[in-house]
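A single protein chain has been omitted; all remaining protein chains appear in their positions.
What follows is chain A.
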Amino acid sequence: MARVVVDVMPKPEILDPQGQAVAGALPRLGFTGVTSVRQGKHFELEVDDSVDDETLAKIAEGFLANPVIEEWTVRRLP
């Protein structure tokens, strides 16, 4: 078994209204100096040893992320 992390983020050119809302709230809460926030998704998968990197890439690109609007990364945790 291994733990795999897939991070999915909106592409830079895609408007991220959720991240903007968080960024807008920070100064109101007294936190200054944060100039930008982008909000994405973080998936943690427990996979057995038969799942290879190619399959993980298919899961990430074909399902967990929509490549039209999102970028993704896959990493196996040690």
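The working rule: a residue touches a chain if its C-beta (ideal position, glycine included) is under 8 Å from a C-beta of that chain, and two chains touch if they have at least 3 such contacts; residues count from 1.
Quick note on the criterion: contacts and distances are computed from a predicted model.
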{"item": "Hidden chain of the complex, named as in its UniProt record, picked from \"Phosphoribosylformylglycinamidine synthase subunit PurQ\", \"ABC transporter permease\", \"Response regulator\" or \"Cytochrome c oxidase accessory protein CcoG\"", "value": "\"Phosphoribosylformylglycinamidine synthase subunit PurQ\""}
{"item": "Positions on chain A contacted by the hidden chain, ascending", "value": "10, 13-15, 17-18, 21, 63-64, 66, 68-69"}
